[in-house]
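Of the protein chains in this complex, all but one are displayed in their positions.
Presenting subunit A:
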Amino acid sequence: MSDTTLPRLRATTTMLDTAILWPAIGQAFRKLDPRMLWHNPVMFVVEIVSVLTTILFLRDLATGGTHLGFALQINIWLWFTVLFANFAEAVAEGRGKAQAASLRRAKTETMAHRLRADGGTESIPATSLRQGDIVLVAAGEIIPSDGEVIEGVASVNEAAITGESAPVIREAGGDRSAVTGGTQVMSDIIKVRITAAPGSTFLDRMIALVEGAARQKTPNEIALNILLAGMTLIFVLAVATIPSFATYAGGSLTVLVLVALFVTLIPTTIGALLSAIGIAGMDRLVRFNVLAMSGRAVEAAGDVDTLLLDKTGTITLGNRQATAFLPVAGVDARELADAAQLSSLSDETPEGRSIVVLAKELYALRGREMAHLGAHFVAFSAQTRMSGVDLDGRQIRKGAVDSVLAHVLATSANERPVAEAVVRELRAIAERIATSGGTPLAVADGHRLLGIIHLKDIIKGGIKERFSELRRMGIRTVMITGDNPMTAAAIAAEAGVDDFLAQATPEAKLGLIRQEQGQGKLVAMCGDGTNDAPALAQADVGVAMNTGTMAAREAGNMVDLDSDPTKLIEIVEIGKQLLMTRGALTTFSIANDVAKYFAIIPAMFLAFYPQLSALNIMYLSTPQSAILSAIIFNALIIVALIPLALKGVAYRPIGAASLLRRNLLVYGVGGLAAPFVGIKVIDMLVTALGLA
């Protein structure tokens, strides 16, 4: 298996892809099986009445009834109505199936090297691995199942899952210990403890999810189905009582005409497309490289009131950057920059590199090669909280202000004590930087305090606009950061978030979520570490990063395969889009009924109440063509709306009131008007072709 041929999950598949269309047509017929169809009450009812009219038609055919051609056409279009609904669902599922097929290729039969109790290894098929087994995976081998690295470090190609071919580092301990079955170790050897039971690995679940096999109706979908079933019952009453009324009026009606009226009245459009909308919503997420573990989570995403966003990586670029050198009195800024640059030459952290770059930009100080200078680099450690360089007897140090001060005061105490005024000045500069949201780094050369490097969080471009967009959507953003409240407040103000949680601990995060939920709000967050797991589980939408730990991935209800925390915003939009599409098509479907009444009622009663031809406001040519046109329109509108159901109604962050006004105009008023035009056009065609 070569990883370069693996298609990315978000590979574009269009609706017109023949690879999806042809199987979908076959599926549409297979889905006529009542055992499958009864999950969809509206279409199930249509199928039942279609069977009924077909039997009546066959009887008439045998006994030589009248209007057989008309009856045949109505029958055909009734069946088409059901088939079109099945087709819509099959197309939606087809897109997932294509993706599942590519995932299955990653699930090739691999052999695992299981560690025996005696220390040796044995080769067994991956499928017989149990939880708790320990396996060795060497470079070039496929990791046999989900697990946790307990020893070693390796680069792993996760393209099979994420579509991203650049390898990632996986190592024992910490937040990067999870490995996924089906991914490939590129270098080194690791010892992995298996955490997934056979058949329920991440890959298995992904396949089930994209295929729609694990799809369950979401809460809102269930509620909508109840509404549609209720409306169907109302129309059963409205239509089933007509024969009695007609008999009283001295007329009679055929079952076929009553069925035609009934089928056009019940909400077939939304009934046909409802499950396709749901599947397409999940699919949009998948193509966005986000896996929702349940449809419920997607729905909840649309409802989110509060977004908890980690500062680092989401609001700010991952790293701080040096923006200024602030020397204490009596020190030249150039000297400070020079010392800062020297101390950072071997500092490969982004902060360190930014100091080198800034010194070059401001004072044209060029980076020097450490080896040439014969310098000795002192690495940063959590104990000293400093780094630096020893060079020509000079000891240059940079680091947290307190640490550098403590270092200088301790080493200089016996010789020349540092002037109190210099310390005070240094602290004042540091304080000023901290208040503005920056991070001060003190620089000392031996016993001399030189000054401060101003490190600043760089707010991502466009993020502020994004937050004001969210505010218009009615969503509150809360920034989560480990910074102190002062720094946090400054960054929060600059980024335009509504609130922040500073010095956030996992407990504080969990507390904040509970507090928001206590007010009735829905909360979304993302996280990757094991200590994020409780908060991820508590949040209504918890997006775990794929790079995260197993614990985090288990706790969240979505997994972002790209591990990009900014995606939370898009996830919310996809959720909203799903709900909007459902509402728009329901409204459209119900509004359609008005025109259908005006088509069928006059046609139906014309034989005994010719006065009602006044209601034929569309001037449809004959009663037969009117009824036929209505039922053809009813079937074709399903096909016409499949692309919309799959693509979704466009979401615009313009506030609920304007959004509703816009959608009501398009789908409500449009839904009232469209069938008047559509039925008239079909009637003209039907008449021209001499079909009725």
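Note that contacts are C-beta pairs under 8 Å (C-beta built on N, C-alpha and C of every residue); 3 or more make two chains touch, one makes a residue touch a chain; residues count from 1.
Basically, contacts and distances are computed from a predicted model.
Colleague: UniProt protein name for the omitted subunit, picking from "Cytochrome d ubiquinol oxidase subunit I", "TRAP transporter large permease protein", "Potassium-transporting ATPase potassium-binding subunit" or "3-isopropylmalate dehydratase"?
Modeller: Going by UniProt, the chain not displayed is called "Potassium-transporting ATPase potassium-binding subunit".
Colleague: Which of these touches the unseen chain: A:202, A:467, A:500 or A:605?
Modeller: Result: among the candidates, A:605 touches the missing chain.
Colleague: For a quick check of understanding: of A:584, A:627, A:645 or A:674, which residue touches the chain that isn't displayed?
Modeller: In the full complex, the listed residue that touches the missing chain is A:584.
Colleague: Among the options A:197, A:617 or A:660, which residue touches the chain absent from this view?
Modeller: If we include the chain that is not displayed, A:660 is the one touching it.
Colleague: Of the listed residues A:223, A:419, A:493 or A:617, which contacts the missing chain in the full complex?
Modeller: Within the whole complex, the residue contacting the unshown chain is A:223.
Colleague: State which residues belonging to subunit A touch the missing partner chain.
Modeller: On the side of subunit A, residues 219-220, 222-224, 226-227, 229-231, 233-235, 237-249, 265, 299, 302-303, 305, 471-476, 518-522, 575-577, 579-580, 582-584, 586-587, 590-591, 593-594, 597, 601, 605, 609, 611-612, 614-615, 649, 651, 655-657, 659-661, 663-664, 667-668 touch the unshown chain.
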